[in-house]
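All protein chains but one are shown at their positions in the complex.
Then we have subunit A:
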Amino acid sequence: MKQSLTLGKVTKFMGLGFLSTLKGLFTGKLDKEEFKTFLRKTVVPIASILLFIGLWHMGAKSLYNIEADHKIEKALTDQGQEAAVALRACIASGESGCQPNTLPSPSQVWDSYKSLLRDHNIIAADKAAFIEKTAALNETRTAQGLDAITYTGRPSFVDQIFRSLKTVFAGFLLALFIAVPLGIFIGLSPTLKSAFNWFIQIFKPVSPVVWYLLVFMIVKTLLIGSNEDSSFTISFISVGLCSMWATLVNTAMGVSSVDKDYINVAKVLKLGNFQKIFKVVLPSSLPLIFTGLKITLSVAWMVLIAIELLAQSPGLGLFVWEEFQNGANDSNAKIIVAMFVIGIIGFLLDRLMLTIQNWVSFDKTDAI
């Protein structure tokens, strides 16, 4: 039963079906119907993106003008005519010191993106040089039983992204390991269900900020006397606790609502409890469990920013906060860059989960 594995099938499986249409366009194998789908699925989104950027540009420009007028007006009333003329000239010249601080335009954001990348390259080179320089020294230090010297310079934007991803995956795994087994037990036993129901109903709507404070209270006490930086631990535990509810509820629901026919089959075949759970109940509730996990991952990524910000744990959240506090000329643009990066990574994570879900679920619409 070997079936061919084509690029088209794989991309469709991952929810990226438009890629194969794009391929068809370049290879010239596209009929009228397909061309229409191509228009709808590729051209229309691109057009709407361009429209969005255009509107953003115009909006940013008008905000810029309002802010500039206000600044000049203020200079006129506070410092007099001369200062106002000087400020107007300064704004017109584009000098960074006197630019109005408002929503950055798309081109400013793009520039910031490039400068962040440049910054990353510089830091990466610096780090590589540092590691090379200390390699020999570290060898002797480890031989002597001393701690190796590590690079403690400023993390670049890309480093922050990876720190955030690390935190979110740690939190996600925590949620997975708590919520799935617990959900299975709750789904299987009506007694446990009524025991846990109030707990779930009350703690599900609690805000990430409060979860952070709760975890902070507990972890702080537990880690008394240790010099370790607890910010990472606190933030990933908070992320996990915030996001696990969707999985918990979905797993419990999936397990408790297995088709009666399958349960009858399990009874007639006289499957043992272990067999029944692993061969019948779990496979049949997998689609719901995965829907829960998908929600959990996206919630985890969403609350991560707020929690990193509070916990002062390095990552995109802290980056955004620091840029806001920084108030430099391009800080606003950098915040917008971070916003897009957060959005795009969230989208990719969602697609990743969708792919895994399609992979393990028996209800495949496009089986490879």
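Criterion: a contact is a pair of C-beta atoms (placed from the backbone, for glycine too) under 8 Å apart; a residue touches a chain by one contact, two chains touch by 3 or more; residues count from 1.
As a convention for this text, contacts and distances are computed from a predicted model.
For the chain that does not appear here, its UniProt entry gives the protein name "ABC transporter ATP-binding protein", which is one of "Protein ImuB", "CoB--CoM heterodisulfide reductase iron-sulfur subunit A", "ABC transporter ATP-binding protein" or "SWIM-type domain-containing protein". From the set A:141, A:193 or A:279, the residue in touch with the chain omitted from the display is A:279, counting the whole complex. When the whole complex is considered, the residue among A:48, A:264 or A:326 that touches the unshown chain is A:264.
Panel shows subunit A; residues 1, 261-262, 264-265, 267-271, 275, 279-280, 283-284, 286, 362-363 of it touch the chain omitted from the view.
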